[in-house]
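Notes for the one structure printed next.
A single protein chain has been removed from this complex, and every other one stays in its place.
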Amino acid sequence: MRGLLIGRFQPFHEGHQYLVDRIAEEVDEVIVAIGSAEQSHTGENPFTAGERLQMVHDVLEPVEESTYVVQVRDVDRNAVWVSHVRTLCPSFDVAYTNNPFVARLFDEEGIATRGTPLRRREEYRGTEIRRRMRAGEDWTHLVPSPVAAVVDEIDGVERLKRVAQTDDPRSSERES
Amino acid sequence: MRGLLIGRFQPFHEGHQYLVDRIAEEVDEVIVAIGSAEQSHTGENPFTAGERLQMVHDVLEPVEESTYVVQVRDVDRNAVWVSHVRTLCPSFDVAYTNNPFVARLFDEEGIATRGTPLRRREEYRGTEIRRRMRAGEDWTHLVPSPVAAVVDEIDGVERLKRVAQTDDPRSSERES
Amino acid sequence: MRGLLIGRFQPFHEGHQYLVDRIAEEVDEVIVAIGSAEQSHTGENPFTAGERLQMVHDVLEPVEESTYVVQVRDVDRNAVWVSHVRTLCPSFDVAYTNNPFVARLFDEEGIATRGTPLRRREEYRGTEIRRRMRAGEDWTHLVPSPVAAVVDEIDGVERLKRVAQTDDPRSSERES
Amino acid sequence: MRGLLIGRFQPFHEGHQYLVDRIAEEVDEVIVAIGSAEQSHTGENPFTAGERLQMVHDVLEPVEESTYVVQVRDVDRNAVWVSHVRTLCPSFDVAYTNNPFVARLFDEEGIATRGTPLRRREEYRGTEIRRRMRAGEDWTHLVPSPVAAVVDEIDGVERLKRVAQTDDPRSSERES
Amino acid sequence: MRGLLIGRFQPFHEGHQYLVDRIAEEVDEVIVAIGSAEQSHTGENPFTAGERLQMVHDVLEPVEESTYVVQVRDVDRNAVWVSHVRTLCPSFDVAYTNNPFVARLFDEEGIATRGTPLRRREEYRGTEIRRRMRAGEDWTHLVPSPVAAVVDEIDGVERLKRVAQTDDPRSSERES
Partner (left out) sequence: MRGLLIGRFQPFHEGHQYLVDRIAEEVDEVIVAIGSAEQSHTGENPFTAGERLQMVHDVLEPVEESTYVVQVRDVDRNAVWVSHVRTLCPSFDVAYTNNPFVARLFDEEGIATRGTPLRRREEYRGTEIRRRMRAGEDWTHLVPSPVAAVVDEIDGVERLKRVAQTDDPRSSERES
């Protein structure tokens, strides 16, 4: 039995780790799907798909043989999104999500969904971690250590600080 | 003489019905263009192009021989949008719209536009109908009965309630 | 019960008419899906989606209340194509096709398929009709009369003759 | 040595002129890249790429032999944007920008960046000029005279007034 | 009066030069549109849009004030192609082409077309020049000298030789 977990993993943190561990207790193999794969260099999505793949790979190394990692780019059509996901993954039996919208999309395609267990939700969340990165506060204890190593290697905190200074930045060199 | 009416029809309601009837008095044939065709499963655009086609078809059955229905997906370039619409439609002589922006696009391409008569505008509008659906209030009297039947058949109110719980939902399984 | 018939209809001809009639005997409602909708002005695909919609509309007028017409643009991913088609159509129970590839795509998505009855296959085919148009031979007896009227109105034979003179024409103004 | 200046130029104004002149003192040739090329007919981006090209061309005529003008459409992937820009331009050595985000993107691809000198920043900015256009206030003294001529020729102020009346206008003919 | 000349310019050669000169005798300003702008690194389209812009710029320097250069990417829909071209260009009155297909597209949009005068057609053509480049034969006398300089600077002949060894090369690292 295979289960799908989809997230943006910006970055992969201890809450995700906890999730993967719980799911691994329920299914034989876990597919970790990195969503919004083509987004990067923004305040919400600082890291590329390749960088996030490396994070997930380094963290999940011990359980690799029962884990698949895929990168899922957004498609601008909700009604074909589940089909899109399925073509990128090995077949799966259940999708894990707490998001009622995502659950609905899977439901309408006849795929079972289950809620995901959360842990220390106030800290273990991407928004909080990215806020700390930008504010210069401590964040490394909120992620598995291989993730902190990747962020360090790519100079990720500095990148986040700079891209987050501007809102819709590229199209408006000095506004216009 | 043919007239074009473009709308999102999320869902098709009595105001649309009234509009089509008025336009049918002025032109020989009406083209009903379902805009933002590829959008669905969001709070603003709950229904697919296929579902909306069925609504329009079922409502306009009595006048079908003088009606065309097309589905128009968005293109991210305003300056080619009119050309895009024209390739999907039989040739037409006038576009009906109260939207100054849409009118301008047609004007710049040399296509005549006319304003559309409105009726009971405070109730006959998609925003209000979707709000009622989400709030569990009565809405069926605001749409032609075939539309209510389609919404019922696809379990549309439940879908709307669920997708509207989250804002930018898909990309953020439990945030990130 | 609803059946789907997908074709390019370049142009809609007597063979298609025959097909629709046979299918209409088996199902309550027929969805006629105009494929490769965004293609036009080539030797293989001379007519726009709007022009083909008009052909189908004018021919099927007598059976309109039990007929839906949709325009399906190509998507460059076979594995999501069925999902793409489904979002544009009212729900359907069976797809009519003699094409083993198309049948396979529907099969893998769990949708039943049936073969389509052919008639006077050597003449009632788009390739032959377009060849005759280009060669200046007679072709109007091979299509329903409303189709010939549409082709005439849009000066379609002349268009076909001109676009078919060049192979990959647009990108090579006087070659390069 | 070649320098790149990227902007949206909605419209090209005296601040841009000043910028180009300063950059021309530092490099041999200047590439003026018109960003968000495919956007037009909105409150933020009223003018098409062709109209903006004409503005830039008419203004830079005296220095044309050392100037290149390119049109850069947006790509929805920050991590390939610099590569995208490079394929459209002659090779360049330095990119001029005050935008920390844009600077970061070039940095990560190993391209040097320099800040741009600003002048009378409160007036010489697109936002202010477009606000004046919409409000019927005087704006022509803020742009080089060939720009005012182009805006006049295309009836640009009237276009801006009309498209700016609606927010997300096209998709919502009379709302929905 | 403005005239449009569209070509791929792979590379810009003496035949193009001759064409531009003839057109410049008939109209006040010439728009040189570089087609298939996003194609490069293939046997048919070896040079990028940026490289071709540089060729055209360097050759047309003496007549620059009456010349515009634009880059036009392909769009996969013939019926909107003319609209696409128009949004990228200053307004124009006539399109120069010997291609009956291109002429037809402009005709249907109501834009006048004229044939282009050819000169020494057997040699002054991209196919022949690219063949010579690949075969190691002499080709520089067939292009204006600034073009030969650009090709040399970017090591273009070597690129062409290498990319032309494989047909559909990228997708098949050692076939598959």
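For clarity, chains are labelled A, B, C, D and E in written order, and residue numbers in each chain start from 1.
Heads up, the rule we're going with is that a contact is a pair of C-beta atoms (placed from the backbone, for glycine too) under 8 Å apart; a residue touches a chain by one contact, two chains touch by 3 or more.
Source: prediction; values computed, not measured.
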What chains on display are touched by the one that is not shown? A, C, D, E
By the document's definition of touch, the residue of A:54, A:78, A:97 or A:113 touching the omitted chain is A:54
Contact with the hidden chain (one of A:38, A:74 or A:109): A:38
Given D:17, D:87 or D:140, the one touching the chain that is not displayed: D:87
With respect to the chain omitted from the figure, which of E:105, E:147 or E:163 is a touching residue? E:163
Touching the hidden chain in the full complex, which residues of chain C are there? Just list them. 5-10, 15, 19, 35-36, 39, 44, 74, 76-79, 81, 97-105, 108, 116, 118, 125-127
Name every residue on chain A in touch with the hidden partner chain. 37-38, 40, 48-51, 53-54, 57, 61, 64-65, 68-71, 73, 86-91
Tell me where the left-out chain touches chain D, residue by residue. 77, 79-80, 82-84, 86-87
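Heads up, the rule we're going with is that only the chains that are shown with their structure count from here on.
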With contacts defined as at the top, give the pair, D-E or A-D, that has more of them. A-D
Could you put a whole-Å number on the gap between the CA centroids of chain C and chain E? 35
Inter-chain centre distance, chain B versus chain E - centres from mean C-alpha coordinates, in Å: 43
Residue numbers in chain A touching two or more further chains are 39, 77, 79
Taking chains as nodes and touches as edges, what kind of graph is this: line, ring, star, complete or other? other
Can you identify all of the chain pairs that touch? A-B, A-C, A-D, B-C, B-D, B-E, C-E, D-E
